[in-house]
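I have placed the structure first, in the form of structure tokens, so that the comments after it can refer back to it.
Here the complex is missing one protein chain, while the rest keep their positions.
What follows is chain A.
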Amino acid sequence: MVDQPLWEQIGSSFVQHYYQLFDSDRSQLGTIYIDESCLPWEGQQFQGKKGNRWETHLHSITVQDHQPTPDCNILSMVVGQLKVDDDPVMGFHQSFLLKNINSAWVCTNDMFRLAIHNFG
């Protein structure tokens, strides 16, 4: 069996860590971003570690893709399902750009969209 490429290992670990934190202890999520991180949430811009809006979520990952970038970053894309409080399950898409800064992988870009936008 072929070993997973390094970017897939790092990307998968990050995604697993991210959603575990998100669904259990959102107060720790700021540690994975830097002050310059960009996070549009459903089209609205938030910047920096303090700009996040949080609600109660439970994420289920359907598929995830990871790629290396020319600047030695990692691009990760997640497609999955999301349950918020008592609302019906919704699909979501989220993309991350990960960068190694001072020997730690942090998220510099994060884009999130609900799957409601997929239908013409």
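Going forward, contacts are C-beta pairs under 8 Å (C-beta built on N, C-alpha and C of every residue); 3 or more make two chains touch, one makes a residue touch a chain; residues count from 1.
FYI, contacts and distances are computed from a predicted model.
*Asks:* When one chain of this assembly is omitted, its UniProt record names it as which of these: "NTF2 domain-containing protein", "Histidine-containing phosphotransfer protein", "Golgin subfamily A member 7" or "non-specific serine/threonine protein kinase"?
*Replies:* Listed in its UniProt record, the absent chain's protein name reads "NTF2 domain-containing protein".
*Asks:* Touch as defined at the start, partner being the missing chain; which of A:Q9, A:Q28 or A:T69 qualifies?
*Replies:* Checking each option in A:Q9, A:Q28 or A:T69, the one touching the absent chain turns out to be A:T69.
*Asks:* Tell me, which residues in chain A touch the chain that this view leaves out?
*Replies:* 36, 38, 40, 43, 62-63, 65, 67-71, 73, 75, 77, 79-81, 88-93, 95, 97, 99, 108-109, 111, 113, 115, 117-120
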